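Every protein chain of the complex appears in place save one, which is left out.
The chains carry the letters A, B, C, D and E, assigned in the order they are written, with residues numbered from 1 in each.
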Amino acid sequence: MNEFLTVMVGLILALLALGLVRVLRGPGDADRMMAAQLIGTCGIAALLIIGVIGDISAAIDVALVLALLATFAAAAFAECARRAQQPDTPPETEGP
Amino acid sequence: MTIVPALDLFVAGVVLIVAVWTVVARDSSSAVVGFVAYGLLLALVWVRLGAPDVALTEAAIGSGLTGALLIGAAARLRAGESSTSAEHLGGVGRTLVAALATIVAAAIAVALLSLPDPAPSLAPEAAANAGATGLGNPITNVLMAFRAMDTMLEKFVLVIALVGVWSLAPDGAWGGRPRSYHRADPEGALVFLARVLPPLGVVLGIYVLWVSADHPGGAFQGATILAAMWLVVLMAGLGDVPEVGRQQLRLMLVAGPVVFLIVGLGGLLLGGAFLSYPQDWAKPVILAIEFAMILTVAATLALLVAGPPERSAEP
Amino acid sequence: MSGPVAVLESAGSSGALLVLSIVVPVAAALVAFVAGGRRTAWIALAALPVGLAVAVAIAAKVPQTGGALVYLLGGWAPPLGVALRADGLSAVMLVVTACVVAAIGVYARADFRVAAGAAEERAPFTFWILLLGVWGGLNTVFLAGDLFTLYVALEILTFAAVPLVCLDGRAETLQAALRYLLFALLGSVLYLAGTTLLYGAYGTLDVVLLSRLVTAEPAVLVAGSLMTVGLLAKTALVPLHLWLPPAHAGAPPAGSALLSALVVKGSFFIVVRLWFDVMPGLQSVAATQMLSALGATAILLGSVVALRQERLKLLIAYSTLAQIGYLFLMFALAYDAGAASMLKGDALAGGMLQAMSHAAAKAAMFMAAGSIYTALGHDRIAALAGAGRRVPGAVAAFALGGLALVGLPPSGAYLAKELLLRSAADTGQWWWAVVIQAGGAFTCAYLLLVLARVLGPVNRTATADETTDETATKRGRVGWSQQAAALALAACSLALGLVDWSAWLPVPPGTRLSSSLVDTIAAAVWPVLAGGVLAVLLGRWTPPPRGRLQQAAAALGPLRRAGVALGAGFCRADAFLRQWPVAGLSLLALAIVFGAALSARY
Amino acid sequence: MSETIVFGLCAAVVAGLGLYGAIVNPQPLRKILAFNLLGSGVFLFFGVVARRGAAAGFPGDPIPQALVITGVVVAFSATALALALLLRYFDATGSASLRDGAASNAGPESTDA
Amino acid sequence: MIGTVGEHRTVQRAAIVRAVLLFGFWTILAGVGVADLLVGVGVSALATRVSLHLLPATPRRYDPVAAARLALRFLRQSVVAGLDVARRAFDPRLPLRPGFVSYPARCPPGLFRSAFTAFTSLQPGTLPAGSDDGGIVYHCLDVDAPVVSQLATEEVALSGVVRHE
Partner (left out) sequence: MSAVLDLVTIVAVSAGVFFFLAGTVGLLRFPDTLTRLHALTKADNLGLGLVALGLLPQAGSLQNGLKLVCVWLLVLLAGATVSQLVAQAARREGSSS
């Protein structure tokens, strides 16, 4: 079983690398923002399988944290890209 | 199991590709995104190295918070990027640096490979002394008992760094709030995320702390998740950063290290040593310190990301 | 395991003093952070005497223990746990640090005051907390017996020091702070890389345990060179000094005093620990000579560039550069080729004594320069005339501090020089004796250059007229407490030679100055003369327009032109070395060369 | 134990890349990035050392692993401080170049405050 | 917040539902030891407070049966969406007619609409890309496909889960 899973991780990682190269080359910010998403799916899948291969059940916890924080990084990037493009948003009012 | 080593080569290969990208990318924001990706991938490496605790830390800090910091900075610096042709190194210089860096890296690699085998390890000693705290996670034992001094000082580092960041405020804004995020589209996806995700993040963050007693996890990693959740709320405009002049905030920011210090001195006064724990109560005391720490660290990390106060306090 | 435990036994209740000396500043910083407003300064000032008392108590205890005062944190013995250790070196550094911090605190009270009833202000609040942070970091550096704890302490030190540079928020100081931080970070990561290798090789980071284990293995040699170079970057030894002059000159006076007197000593102290305690047997002639050669270069470069400075604070900053170089002379002198090991003897004692004297003297000089700046509204050396009347105490402190640095008896620097010279004679390395003497002469040169201006007649040059108008508004009053604090430190530095250090430093009992008048005069005269010559040849001064001096200047003509050209050349070299890529290249090259030099023996 | 060799080499390359980037890249932001890369390379050394010391039923020596966690916190603080400084400097001057510092003390003539 | 009885009950009910869900999440994570459950009660209370603060309770009722049906539908649609992309990606002719379609959503801007866009972003061929006056702008892989009617079906399905009182 481990051999099969290892091959699968290898495939996923190769696809991840290919995708990352494509995504990081841009041209726009939007393309690059996809990097976080790509890792959020491919990377987590690889992590989960690696956890099974190495019999490390904590890998699932790591995957949970990764899922949460990959979102966070992507959201931060989206927010910053928005601000960089629209610097003249009206001044903020108090939040609810 | 013959094929498993190939797995490590794959992981290392992908990590290296992204690392190279981070260094050579032309514009800063794509380098930063590369770094975020690198940080996330590093979590895989740490799992492979049998260190899920560190994988959690790396996933949380290395890409999450550091990524948010760097991304924010890259966006703000974009305007000034074109003007930086300074201290540029010519081709010869670059080659020279590359050659020297290669030599240093090679020396380190040789040194690493020449390390004695079997490697010296404190793992048996850590295992033998685990009973003193009753904790099942050896790393929590190291952080909270064997090397508690480092952990205490590390919290102090965070406070000092925060004071350093605050010291960069314009004088008029002292006591005020850090730069705000512009108000996001109230029906946008970000606001939706900020309404739904944080409760889950709170549960997950405290879980990571709670589980650290016996399994991989930790107060610091949990605090990072909480900080990230708070930052999502801030980015979505659902809340505002508190004024740095507020005493309650300051109290919260030092509560963790102060509790740590008090417990440490208590150990000293009760006849033990500084940072020693009462024999039968070690586990609850350590968990109590960690709970005190999580809020402090979460607030400190979030404020470090938020930056120095730039809006003056309300009159 | 039985060996270490026996030696690592905690020294009873007095060991708790070591904990206190770290906890006092840390706790004070935390409480001051919460208190805010005027209370921040009060808490910091209240912590100063407490910390000083703890330091003195430690220094009093250490000689009774025979070796070192040890405390096992949490009751865990190394290698699993972390120990705090105070040997003689730590003890004296603790006391000197506490004294200097206390004086800086007294001095800064006037600069970083919050008026009664006023709102909390940024600069005072951050200054006091950072002061306590620097102090806590330094105490940890002196006491920690574990290489990783030392790393954390170093970072506390750096993070507390960097914001001090740009407390005024001007663009130049922000830039200086940024360069400082980035380069220091590079240094600390290299240090950390070394600690990893050591752990990988021996499974411990405890200084004492490591010292018993280390042998010449590739991992250790690489670790040694990386850690040394990383620490040198943090200490700003030439050619890794790109950050120091703007940072030390740009900070507010109290900050400059702290940075120049103490912060660089933190990483220097770890170099000493590393070379003398962790791996004394691994050094080689090549490595020690190289380190000291860098020191000699620093003396030459720093001094000559200092002589060419226009502003007092930059002059003092470059003087720090030169003095840091002076500290590294002891490494070649302490190396015993016969035993193939670093010896803890006269050379080490001399070096540490020099570090202490410099701490006190340099803090006094920066504080005095700050007072002069406040009094005159500027610190251009050419227009310093009249400072003596406005702030006599500060000028006296500057002069006394300078004289102490030059090494006039009975200063600590004089004793240090004696010890270093003795060791040079013992080991037959006459060339270092030349460098040592030259260092004193150079110090004297820039001191004379400044004093000649300060004590000279007022309004002689046109520049002075201009500056009086332009800076009149910037002038302020300098309180007596500021001048007294500077003066007290300078006096301390000057009196350090009178103490018998044998209880703490590796010198035979009774080693102190037996200053007979003849000796004193002889020792005083020649550096002053040599310094005068150097100042005339290399210094930045304009020939006086009338009188006999003019003829003398004309007679000097060709020599003087050569001197000026030489000075300009040094300034260009300094500017070249202080470019980021050049400094980075030097960092890498030094790491490689050190590695080669360390392994050259085998 | 092959993973220690693979990741040991990987760590050395990452550290070398970080050194190269920190020295060569002119923009401070990229230097900070490179510093983080260098730091993570060093942390990976710790990871490799820890893995080599796997014993007593632990997948790695817990002491170096714990040291990495502390180190990551310190590196994060460093990054936050450096970025805050950089942004403040950028706001003050409108430029993110560190060039002027090299120039401003080139000759004493230009150091007038 | 002027608390009428009805509002109070709304808040209470929402709090209970969310607390139960979050507690369930906690037990999945931490397991069911006694200490785990005790801490879990506190944690879910805290998380519920956070949730109520960020997402104030509204007088809505959720239909569990419809929700289950929606979940199944969602799973099926996910597979369809994946297959759709795979088909287009592997087809050598690359059959794409990308473009924007404006969908005049019936639901007003607000939380429900956010949920709707989030839901539809995982549906085959559609990707919400912002809003213009009154409608949601969708990016489609195939503009000729019956996107609007498909979206309308989704909206009905989703609104079946939520009943306003």
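Keep in mind that, in the parts below, a contact is a pair of C-beta atoms (placed from the backbone, for glycine too) under 8 Å apart; a residue touches a chain by one contact, two chains touch by 3 or more.
Remember, it's a predicted structure, so these values are computed and weren't measured experimentally.
Q: The chain left out touches which of the shown chains?
A: Contacts of the unshown chain, counting the full complex: A, B, E.
Q: Determine which one of B:A119, B:L193 or B:L275 touches the chain that has been left out.
A: Of these options, the touching residue for the absent chain is B:L193.
Q: Touching the missing chain, which residues of chain B?
A: Residues of chain B in contact with the hidden chain: 188-190, 192-193, 196-197, 200.
Q: Could I get the residues of chain E that touch the absent chain, sorted low to high?
A: 25, 28-29, 31, 78-79, 81-82, 84-86, 88-90, 94, 96, 98, 117-119, 121-122, 124-125, 127-130, 137, 139, 141
Q: For chain A, which residues touch the unseen chain?
A: 1, 4-5, 8, 11-12, 15-16, 18-19, 22-23, 28-31, 33-34, 36-38, 40-42, 44-45, 48-49, 52, 57, 60-61, 63-64, 67-68, 70-71, 74-75, 78, 81-82, 85-86
Heads up, the rule we're going with is that only the chains that are shown with their structure count from here on.
Q: How short can a path of touching chains from chain B to chain D be, counted in steps?
A: Each step joins two touching chains, and the minimum needed here is 1.
Q: Need the most distant chain from chain C, centre defined as the mean of C-alpha atoms.
A: It is E whose centre lies farthest from that of chain C.
Q: If you tally the C-beta contacts for C-D and for B-C, which one comes out higher?
A: Most contacts of the two pairs: B-C.
Q: Centroid from C-alpha atoms only, then distance chain A to chain D, rounded to Å. What do you get?
A: 22
Q: Which residues does chain B have that touch at least 2 chains other than itself?
A: 48, 50, 53, 74, 76, 87, 89, 93, 97, 101, 104, 108, 112, 115, 119-122, 126, 146-147, 150, 154, 157, 160-161, 164, 168, 200, 204, 211, 238, in rising order.
Q: Touching two or more other chains, which residues of chain E qualify?
A: Counting only residues that touch two or more other chains, chain E contributes 29.
Q: Considering the complex alone, what residue numbers of chain A touch chain B?
A: On the chain A side, the touching residues are 2-3, 6-7, 9-10, 13-14, 16-17, 20-21, 24-26, 29, 32-33, 35-36, 38-40, 43, 46-47, 50-51, 53-54, 56, 58-59, 61-62, 64-66, 68-73, 75-84, 86, 89, 92-96.
Q: Could you pull out which chain B residues touch chain C in their complex?
A: My answer: residues 87, 89, 93, 96-97, 100-101, 103-104, 107-108, 110-112, 114-116, 119-122, 125-126, 129, 145-150, 153-154, 156-157, 159-161, 163-164, 166-171, 174-175, 245, 247, 250-251, 253-254, 257-258, 261, 264-265, 267-268, 272-277.
Q: Can you list the residues on chain E that touch chain B in the complex?
A: 18, 22, 25-26, 29-30, 36, 39, 43-44, 46-48, 50-51, 54-55, 109-111, 113-115, 117-118, 128, 131
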